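Below you'll find the structure I mean.
For this view, one protein chain was removed and the others were kept in their places.
The block that comes next holds chain A.
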Amino acid sequence: MIPVCPTTALPPGEATRVEADEPIAVFNVDGEFYAIDDTCTHQDASLADGWLDGCTVECPLHASCFDLRTGKVSGPPAKTPVRTHRVVVQDGMVYVQTEPVADGVA
């Protein structure tokens, strides 16, 4: 498990990027934490820089939207889903498990 940050450092509506072999983006959606691969499957945008709307994040570059729960992409130009990761909250700290919980196939 990779420690991300204290829960208080990631308020609702915010996102942060965690450096790992493949960087991971962690989001707080109204108190629920989600983690997906940070790099957009279209080009090399960081999804943590994107636009969070409900449970989807819009890529900051070309506006493909990814579902944080499933990794599924809703529209072009990206065509491939992102991987999702399990988030664990323990003693006020947010952690992600690097082994993906799904390969993004929803």
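Just so we're on the same page, a contact is a pair of C-beta atoms (placed from the backbone, for glycine too) under 8 Å apart; a residue touches a chain by one contact, two chains touch by 3 or more; residues count from 1.
In this text, contacts and distances are computed from a predicted model.
> The chain dropped from view, which UniProt name applies: "Cytochrome b", "Phosphonate-transporting ATPase", "Various polyols ABC transporter, permease component 1" or "Reductase C-terminal"?
Cross-referencing UniProt, the chain left out corresponds to "Reductase C-terminal".
> Give the residue, chosen from A:L10, A:A63 or A:M93, that touches the chain omitted from the document.
Looking across A:L10, A:A63 or A:M93, the contact with the absent chain belongs to A:A63.
> Applying the definition given at the start, please give the residues of chain A touching the unseen chain.
Missing-chain contacts on chain A: residues 43, 45-46, 48-51, 58, 60-63, 75-77, 79.
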